[in-house]
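A single protein chain has been omitted from the complex, and every remaining protein chain is retained in its original position.
On to chain A.
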């Protein structure tokens, strides 16, 4: 039996993002975010008061700024009071919440945004605070170290080697030459080991940046966008938090999310994968069964710009924008959260046939 589609036709009708940069000292979070919100409102001609639901993703730990998401709301124009929600997660999960809200029929449009300002702190150390507080966090294993354990497991299993990882890095950053918003554009030397076997080139840049999308249902989507990127399915799955109980060379949560999202029903032409480390692309390609005929991360991916908490939403936005432009007919977008691809979200987006 073919899986039933979503309850309503919902599409990404606009996508905007900031330039992703190493530091943005001159801007507070709301100052960084606001122009991005204005981009998507302008693309659709909508005003804040036209939006049915607003949902955002961010983490106060990144910039060490308590309740930064409430101040970010200043950029939305939240008065008179709007219907709003926030997730302390990547904005891809905010998009999921907004999608569900539209599926309930309560609203027809949603604004989703996310931002991350990693420059004020040390993101490698900040991310240790999301780990198991009893057995893992007291050891302060930083995000690069955990990714390196996964990379070595892949090398030991014969799934990749350092040269292949360098190839992922080079391809991603070459692709980013076509993305004016990206931070690392063009191939660069792999550099020294950060945590062996991962080199500087295998790791994402430290980025400040923001992104926003607008979702709309049915005919409203067709009014707002010439070629909406219809969400044919979306699902997210999580694995055990303890690294030692997982097979780090595989991503069953990604595979299951993809299956539930309908990704395997027909081939996709594009995949925007949220793989901050080169080795993680290897895992995701395997889990998703992506062959060389699929354009993987034509935007450059998280290796070219990694605004933490927004990089997953950017994948959904980039995949949608490719459909908007007519460069893709069926795209897969993926977002991840937690160490070593612990939690994964997969969405399948489609454009309607062009006449």
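The rule is simple: a residue touches a chain if its C-beta (ideal position, glycine included) is under 8 Å from a C-beta of that chain, and two chains touch if they have at least 3 such contacts; residues count from 1.
By definition in this document, contacts and distances are computed from a predicted model.
Colleague: UniProt name of the unshown chain, from "ABC-type thiamine transport system, periplasmic component", "OB-fold domain-containing protein", "Heme exporter protein B" or "Carbohydrate ABC transporter permease"?
Modeller: "OB-fold domain-containing protein"
Colleague: Taking the entire complex into account, which one of A:151, A:170, A:261 or A:332 touches the absent chain?
Modeller: Considering the complete complex, A:151 is the one touching the chain left out.
Colleague: With respect to the chain omitted from the figure, which of A:40, A:136 or A:229 is a touching residue?
Modeller: A:136
Colleague: Consider the whole complex, including the chain that is not shown, and state which of A:25, A:88 or A:226 touches that chain.
Modeller: Spelled out, the listed residue whose C-beta touches the missing chain is A:25.
Colleague: If the missing chain were put back, which residues of chain A would it touch?
Modeller: Here the touching residues of chain A are 25-31, 34, 37-38, 48, 61, 63-65, 71, 73-79, 120-122, 124-126, 128-129, 133-142, 145-146, 148-153, 156, 193, 195-198, 240, 242-245, 248.
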